[in-house]
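For reference, the structure discussed in these notes is given below.
The other protein chains are all here in position, but one chain of the complex has been omitted.
By letter and in written order, the chains are A and B; residue numbering begins at 1 in each of them.
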Amino acid sequence: MIKNKKADKIISVYWFAILFIVAAAIVYMVISFYGEPYDIREAEAYALTNKVAGCLSEAGYLNETVLSEDFRENFMEKCKLNFEVEDVYGWREWGQYYVEINFYDFSTNQSISSIKKGNEALKIDCDKEGKTFPVCLERSFYTLDKEKNQYQINVLSIVRKTDKNVQ
Amino acid sequence: MFYPLLEKQTKMFNKKIGVFMKDKRSQIGETMTWVVATVIIIMILLISILVAASYLGKHKGVDFLAKRSDLLASESFFAYLLTEDTGGQTVYEQLRNQENLNDFNGNLAIKIFDELYGGEYPEVWIGIATNIAVSPSIKNQYFGSKPVLTGGDPKYPFAESIKKPDKPYVSQRITLDESKSIELVLTH
Partner (left out) sequence: MRRMINKKGNILTQNIIFIILNLIFLSILVVFLFSKMGSAAVLEEKYAKQIALILDSAEPGMIINLNMEDAIKIANKENRALNNIISIQSNVVKVQLREKGDYSYSFFNDIVIDIDFSIYPDTSSIPVKEYVIFIEGDN
């Protein structure tokens, strides 16, 4: 009888130990889920691509000044883009966005012009996979100018901002 | 007189020994149960932690499969319809006057939509859509038949009982005349 009581006590302690382990695991899972930030970089890259495309072309026609030097130099103002970011994690010294636009003759695939803005160094990591690398999005569209010349325009949009989107 | 007493005591002693041994066996049995239970509990916890840490957290993003429009594809579609052949007739005018895609606009559509969006979307289709309920789209030799977008068995398109959720897709439609339209469909 005395031995039964000891066994019961040991089992009670053991039961609470198991309960504590289960609770610790649940707490860890909750913290790892709710501690993980929302990753919206892909959505940002899509929005950036759409904004650039909307600036270059409208209703199937390329905007007239797009291939001019003036447009290339003042691209950010012309397309209402601002790549300034919060002054955190050294983001201001190391740009968080990059956009590259390449214009091709649709029939011959010959390159006509290109526009590059932002931190070009982000392009190096585009072929690497993993959440800690910047998100790269390359999309294309077909358009005409008023003289009915055919163009293919490739837009590469890169968003870094890993510190606020990845744990 | 002595022997029945001794026998009685022996029986009582045996009974006690029996109980004692039973207790011992049940304690060992209970311990083994707890060992197995501990192993199972720890395995389940490890699996849950792995799932929570690696899978659930990853999916805290924006769901793109739900998007129903594609600005770049729309721009390409408008430009496609405005493209002129060597005779100066636009693709839009050709499709208004003809029953289906021809060599010029069919191959142009493949060059634009298959090549630019075929890698992103599993199914790309361009063709003539009609207002006729029985045959709402016309098959063409460049893109085949229009993909089934609503749920259910294509053999029984009106059977409510076998409805499934719609496939997510992007669609752009331009009216050609009262009876037909040109439609671009990109399914996810």
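What to note about this one:
Following the convention adopted for this analysis, a residue touches a chain if its C-beta (ideal position, glycine included) is under 8 Å from a C-beta of that chain, and two chains touch if they have at least 3 such contacts.
Quick caveat: nothing in here was measured; it's all calculated off a predicted structure.
The shown chains contacted by the absent chain are A, with contact judged over the whole complex.
From the set A:58, A:73, A:86 or A:105, the residue in touch with the chain omitted from the display is A:86, counting the whole complex. Subunit A residues in contact with the hidden partner, per the touch definition given at the top, are 8, 12, 15-16, 19, 23, 26-27, 30-31, 34, 37-38, 40, 43-44, 47-48, 50-51, 76-77, 80-86, 96-97, 164.
In this section, only the chains that are shown with their structure count from here on.
Separating the CA-averaged centres of subunit A and subunit B is a span of 24 Å. Contact residues on subunit B toward subunit A in their complex (touch as defined above): 23, 27, 30, 34, 37-38, 41-42, 45, 48-49, 52-53, 56-58, 60-62, 64, 71-73, 75-84, 112, 116, 120. By the touch criterion given at the top, residues 3-4, 7, 11, 14, 18, 21-22, 25, 28-29, 32-33, 36-40, 42-43, 46, 49-50, 53-54, 57, 59-61, 131, 139-144, 148, 150, 152, 155, 167 of subunit A touch subunit B in their complex.
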